[in-house]
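A protein chain is absent from this complex, but the other protein chains hold their places.
In order of appearance the chains are A, B and C, and numbering begins at 1 in each one.
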């Protein structure tokens, strides 16, 4: 109801603010018997962590995940799994103008209108730091999905208008942009460098692919698999658009071009993105997210203060130039959570009670 | 859980198959005191109804909505509102090859994989006819939103690659495509005519605008207003993509271009589509949906039968050439349902319990 | 949220008022493949139906259940199952004083305070007639549970202070009180006759037994099986108390008396009522409900009108003298619904994802 939970059976509830004591999540509905230890979280948390590249701020959180409950004798017990991530790099620096001025493109203004206050310490609950808890939950979801043969791979498709032309999975984790085309990476890094020097920022497009997804996941009508994925992806802060399979291009195709022929060896094409009528068809899932440029920029911007008076905001400090690469592991996590949940949902109902 | 409900407080549950006795919906959580009678549904149901134009099939359902419960002395009572729509035009015609062959692009194959059967009578629950119940629920949501000054307007932005260049609200309901640009309508109708003659179909893009949406709707983190709208829109059968505000274009803008400046007179631009941090900012809401071409076409298509053997499907009869215009009122309904629900959700929590 | 749904996976939503067009239910989450036809409902609906005995009003509804959706080729499809029960015996008789006076012991006053109105036509949504929809849903739940070997048996334990001393299942359905002790039935019927002649009414106690319940149903902490059963039973209009196993008697036992010894052949006693730590232990489930006397009586009663002015209510017509026997099939239905739901819930989570 208040928006901090996601999922029906594999249900996560996240909590915490960017500058509070800690953030984390409770997963209620994680099956018992899954081997899990703190070390399992390191790789994914590291990929989401800021401060690793020239286009990112150097805040060096370690983002260690502590398992507070739900694991006994090294396996999950079926009781709530609590994951805690401390906030180590919280300085009590002066917030200055940020206490009064709403940052354009951020949630300061809308939180103030909704709750009567806003957390001027980096956005509080609305900060991108919240996604650390999502990534931690995604690790658990992926450990559940792995023995089923389901794997999830995200990559950066486009930054600042420069689009990848190749899809080479082997290079994705070898460049800071998580892009599958090393040629495109060069162009993207130049564009980031130029934008950063101007005190500006860039957006882009990320893609997530799912291999090994069984047919039958997703529920009819409202909880279609693509509808749930769209919600999951759009709930990530900077995302402004989502598409599945051919997506917006499908709007310009004819039926005879867009329909994926079915053969005894499988589907001959995958414009559907692996989903028909909201239910997975056994092919790979394909979805993309449009990510807006980071709203924190160094250029002066028009805004208002808490009393509605016109003002000019001039941010100081350093900011990330793009969020695309850091969002890639978040999208992977959200897709994993949706699939874990729908796998359990499908199992619940698809039983044979016939004579 | 099984996917046929939507909303948390203003909660709709729809039921019924395309060729069963009836379809309909129960709304649990509709506030009491809203004037409602059967006549309120006529206009919206008529706009969704097929068979009104040359590019639509002539199935002439009347789609009368009967109120079975929840209204006493002409106003809603706060108890479940049940809306029933009979299936009048269900012929027990022979289904022929459709009993065995999965139609490409439809849900036949995935329902068969999920449930062990599929409803070869027009798709059953997966049929677009299911959206009639959504439109009926949307009428109730709009009656609740109207006294709050919230209005919702959908229109067709693009069909077969031809895009509207003007936005003249006065003409939207004066052409069968619900397009706001009469010049574009001509091109769209020619394209539909040509595709229909080839036995093919076209997709397009629809847009929904919300005027008068108050600031503060939407919940943090997962139940962001744009995330819920994305789910609502993507849950409509043929939709393959959703975007809010600048959408995919935002991915190519710089932060200085994409941020909407805030002034004492409001926002100077609306790239956000009226939503910041998942919460409405008081500006107009803007969202768009990519709609794939209708999968039922007259050209022969490769498919398989229930036993997995290769086959060729040749459909006979008549089919709609595009779904875009008929989806417009469905999208309006879904947006209305999301807003009614979030208005009640916001009211529930935003109370003052301070000393 | 608005209270008309029950269950998480096997989820029922009921609708309708006592004097509206119809009442019914949608079951979303019923597994596919269960054989179901209208005839399956006859026996249970008949047992709940009023007008069969001297101590009941002669309103002779037939209570035929119509299946509107969710069944195709005689089996459930996994899509929403809609059950409709018409209101046949609704006379537009004058309501007289009932339009203004709140009946003591009924919900007239509280509905008026909550919703700003009350349905003076027999209580509307708060009428006991609402339980017809529950009984219909219970039939479906029992059809799902039957192949699992789970059976549910309710009976009347006490009426007007006269308690059954025997438990002979063979006679339960051979007397109008559904009591397992024919000697007690005689006393109960005399007591009912005497109370009826005074224009008064009687309460009692009903018990429900479940045979064949597997170990492992129920979830930890809040959704304990006994907690869910308590809610299900207390949600039936006239119920004022619920107990499981030894119940209130357990409060007077010592630990050494109350603990059920565990042996290699099973539990040696069943004070727990088949539930330990909120989870079924494989023994029979045992629960009891305290049912208050029917509030509609022929004696003059003090009350107030809509404006809060003192008044005296004198009811005319005929009323049931006790609700106990008619509540027995309703309790059976609620227990069946809880078990069907928890069986599916347990199946969803208890899977092996270990290496």
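One rule holds for everything that comes next: a residue touches a chain if its C-beta (ideal position, glycine included) is under 8 Å from a C-beta of that chain, and two chains touch if they have at least 3 such contacts.
Every value quoted in this text rests on a predicted model; they were computed, and no experiment measured them.
Annotation: of B:204, B:220, B:241 or B:329, B:220 touches the absent chain (contact as defined above).
Touch with the chain that is not drawn comes from one residue among C:22, C:188 or C:230, which is C:230.
Set against the missing chain, the residues C:106, C:121, C:142 or C:155 yield one that touches it, C:106.
In the complete assembly, the contact with the undisplayed chain comes from A:77, out of A:77, A:151 or A:270. Annotation for chain B: contacts to the undisplayed chain at residues 9, 29, 31-35, 75, 78-79, 143-144, 147-148, 220, 344-345, 347-355. Mapped onto chain A, the footprint of the missing chain covers residues 1-5, 8-9, 11, 13-17, 20-24, 26, 28-29, 32-33, 66, 68-70, 72-73, 77-82, 114-117, 119, 124-125. Mapped onto chain C, the footprint of the missing chain covers residues 1-6, 8-9, 14, 102, 104-107, 109-111, 113-115, 123, 125-126, 130, 158, 160-161, 195, 200-205, 215-216, 218-224, 226-235, 237, 240-248, 250-264, 268, 271-273, 275-282, 290-297, 299, 301-304, 308-310, 345-346, 348-350.
The rule we apply is simple: only the chains that are shown with their structure count from here on.
Note: centroid distance chain A to chain B, computed from Cα atoms, is 26 Å. Distance from the chain B centre to the chain C centre is 39 Å, each centre being the mean of its Cα atoms. Chain A and chain C have Cα centroids separated by 46 Å.
The multi-chain contact residues of chain C, meaning those touching 2 or more other chains, are 1, 9, 29, 32-33, 78-79.
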